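A single protein chain has been omitted; all remaining protein chains appear in their positions.
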Amino acid sequence: MAVADDIDRPTMGEAPGGGSRRRRLHFARIPLHVAVIGLALLWSIPTIALVVSSFRTPEEIAGSGWWNAIKTPFDWTLANYDAVLSQRGLARAFLNSIIITAPASTITILVAAFAAYAFAWMRFPGRNLLLLVLVGLLVVPLQMTLIPVLRLYVALSVDVEVPLLGGKLFGTSSYPGIWLAHGAYGLPFAVYLLRNFFGGLPRDLIEAALLDGATDMQVFFRIVLPLSMPALAALAIFDFLWTWNDLLVALVFLGDPNLAPMTLRIANLVSSFGASYQVLTAAAFVSMAVPLVVFFALQRYFVQGILAGSVKG
Amino acid sequence: MRRGWSLGIFTVVLASGLVLAACGGDDDDSASATPTSVSDGGEPVDVGDVDVLGIWGADELEKFEAMVKPWDDLYTGNVAFTGTRDITAILTTRVEGGNPPDIAIPAEIGLFRQFASEGKLTPLSACPGLESQVRNEYPDSFIDLATVDGVLYGFFMKADTKGTIWYNPKVFAENNVEPLTADSSFDDLIALSQTLLDAGITPWSVGVESGAASGWPGSDWIQQILLNEAGGEVYDGIIDGSIPFTDEKMKDAWEKFGQIIHAEGFVLGGPTGANATGFQESAFPPFESPPQAAMLYLGGFASGFIADQFPNAVAGEDYDFFTFPGGGITGAANIAYAFNSDPGTCSLMLHLAKGESQKIWVELGGFTSVNKEVSLDSYPDAVTRNQADQLVAASDFRFDLDDAIGGAVQTAVFTAVTEYISDASSLDAILAGIEAARQ
Partner (left out) sequence: MVGRRWWVPWLWLAPALILVGVFLLYPSIDTFRRSLLDARSQDFVGLDNYRFIIENPQPLVSDTHVALWNNFLWLFVFTALTVPFGLVLAVLTGRVRYEALAKSAIFIPMAISFVAAAVIWRFMYEFNADIGTANAVTTQLGGEPTAWLQDKHSPLSFVTDAGPDNLPGPLQLNNFSLIIVGTWMWTGFAMVVLSAGLKGISSEILEAARVDGGNEWQIFWRIIIPILSPTIVVVATTLVIQALKKFDLVWVMTGGRFDTDVVATLFFKEAFVIRDFGVGAALAVVLLMWVVPVMVISIRRFQFQEETR
């Protein structure tokens, strides 16, 4: 199914038409740019503060505001980044973060997609109540779930060493254990989001396909998923992000520091008194790199108007 | 399929990650049971890895690892240390969930007491030689603190005296002011503050902000005053509950604290500033150039902040401390305790308790040991040496008061401090509130 590519859509903001009309609209775009750039800058002020601070020494940070760094003859330092990147075990921790996050997010997205399709397009008894419970569990505070689940993991521990990855086969200090945990924690939001998007797809399209003899699997993979790319991309961005930035679940379920993700290494940059927190400014950017890459990579799926030929109403 | 493509990305990244890891990325403390070198003859003894949960990060972590290295050389196991500032929550969760660490080294003893009384800890006697070593090498007061229901469960590492008032010697010299001594009185401290204020410099830098525990520096003030003004028995009475927080003597201690914090011009930024300034940041003004304040009351660990922030500062010349007037010393320490008596756990506990191991960290700075075997000469400079001396030689030593009680009362005390700082008139209600939390 051909999907429109990311072009500067002439459909938004500019209409085809006479010369005078185009010129009028061209001027009308200036306030748009002012608004967008202005808001983006406003939002970025704290971020810029963080960037600037990451290049300053602790004495400077404690002594003067970050805006001074731009004034004074560039007294910048790479010491903070050095402290972060030269940390022993950082490369392994980075790998661990990927090992933890990628499968966990995949589980969430897949499982949620299947469930959302069922909620959106199949009928079965108790559908609404089940949805209510499933999504209602969004509010459950994470800390509350840790003790019971930990008990379960201790009981179900399989003390077999996994060859390449490390850690046990299942239970505490095991990657499969944390994959399932993260996979589960992301489900309520994922199901909620996808249910909404799947449900918004044109009924005729799906019904027609089913009547034509297509199986649910075929409808799911050939119609529903491709049409929901923006939603799936949005979900992937956030689920990846939240799992990537998690520290608590890793601390509780992955007791072994060799399996720990980057968040733990970064937390260890700060002493027990919270001293050396200026290193956190650099650490924030090092850690943010991957989620940003994911964000940019998935941006291309934010594509307009795939529903060519169908009418919404 | 677009979606298949994204999945493809994940798989490729994952696979390359695995390949890299397999090719042996970092050779830090990975994989268990890797024989390490042995210092002098003999094979390393075969024990499993030891899972240690503590609070240390940054350079503290490095120093801890230096301290552990000799153990590492003698045993095949590795020390898997996890440091987190949320240790109370993590430890509680893991213990309740049935997956405790082998050894825990937190910063407060409330949890320790609770675990011990619930039978979750392994007494020191379960490890051969450990109890006798601790009893030999540690002062009685610290042994008593680690004893619950008559059984010794832990030992203290990394202690901190809270009897240190930090000051800028240069500021004092310029204004012809002498630091106080243990024989001075609290009134002398007030007079000293007034003198400095009259000379044109703000006497105190105070910062009590500390996230959820905001207010604890204030409670340090109050308990130190209480110990010196009312004596050790009253102090102990407050802890065990026989004396209520509403008692006259306790109220007096709070009011004395008020004489500092509420006095016009005594504190940098006034009471609002005190509540809004983080405790680490409050350590800087007296030592900046030019100094913004003259004195700072914070525990021994403050020397670490000061040295970090001002790398050119010379201990003893640019920063020093004098003893809190009165002579009684309060302090706190990290306690180490074990959840099992595996060979690895026992051997590590034994190693950490030894004077010669603690000496390693002492020499690296930032560690005050209460082990009697650690001689004062091991300390890197006069300031740290005097701190250790103060702690060990104190005739009237008491553990941090709110730490000793813990739980709801400790939370109440911290909140009470910030409330009192912003509103002096509410003291009676506040004290009643703290006492009410004692259940």
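As written, the chains take the letters A and B, and residue 1 is the first residue of each chain.
The rule we apply is simple: a contact is a pair of C-beta atoms (placed from the backbone, for glycine too) under 8 Å apart; a residue touches a chain by one contact, two chains touch by 3 or more.
Predicted model, so just to flag it, every value in this text is computed and none were measured.
A.B. asks: Of the chains you can see, which ones touch the chain that is left out?
C.D. replies: The omitted chain makes contact with A, B across the full complex.
A.B. asks: For the chain left off this view, which of A:95, A:115 or A:223 is in contact with it?
C.D. replies: A:115
A.B. asks: Since one chain isn't shown, list which residues of chain A touch it in the complete complex.
C.D. replies: Listed in rising order, the touching residues are 8-9, 11-13, 15, 32-33, 35-37, 39-41, 43-47, 49-50, 53, 61-67, 111-112, 114-115, 117-119, 122-124, 128, 130-141, 143-149, 152, 180-181, 183-185, 187-189, 191-193, 195-197, 199-200, 202-203, 207, 210-211, 216, 230-231, 233-234, 237-238, 241, 245, 247, 263, 266-267, 277, 280-281, 283-284, 287-288, 291-292, 295-296, 299, 302-308, 310-312.
A.B. asks: State which residues belonging to chain B touch the missing partner chain.
C.D. replies: Listed in rising order, the touching residues are 88-89, 92-93, 110-111, 114, 209-215, 269, 272-273, 275-278, 281, 407-408, 411-412, 414-416, 418-419, 430, 433-434, 436-437.
The rule is simple: only the chains that are shown with their structure count from here on.
A.B. asks: Distance from the CA centroid of chain A to that of chain B, rounded to the nearest Å?
C.D. replies: 37
A.B. asks: Residue numbers of chain B touching chain A in their complex, please.
C.D. replies: That would be residues 1-3, 6-7, 9-10, 13-14, 17-18, 20-22, 25-26, 28-31, 51, 55-61, 80-86, 89-90, 93-94, 96-99, 101, 107, 278, 280-281, 284, 288, 301, 304-305, 308-310 of chain B.
A.B. asks: Once bound in the complex, which stretches of chain A touch chain B?
C.D. replies: It is residues 3, 58-59, 62-63, 88-89, 91-92, 95, 98-99, 102-103, 105-106, 143, 146-151, 153-155, 164-166, 172, 221, 225-226, 229, 232, 236, 248, 251-252, 255-258, 260, 264, 267-276, 279, 297-298, 301 of chain A that touch chain B.
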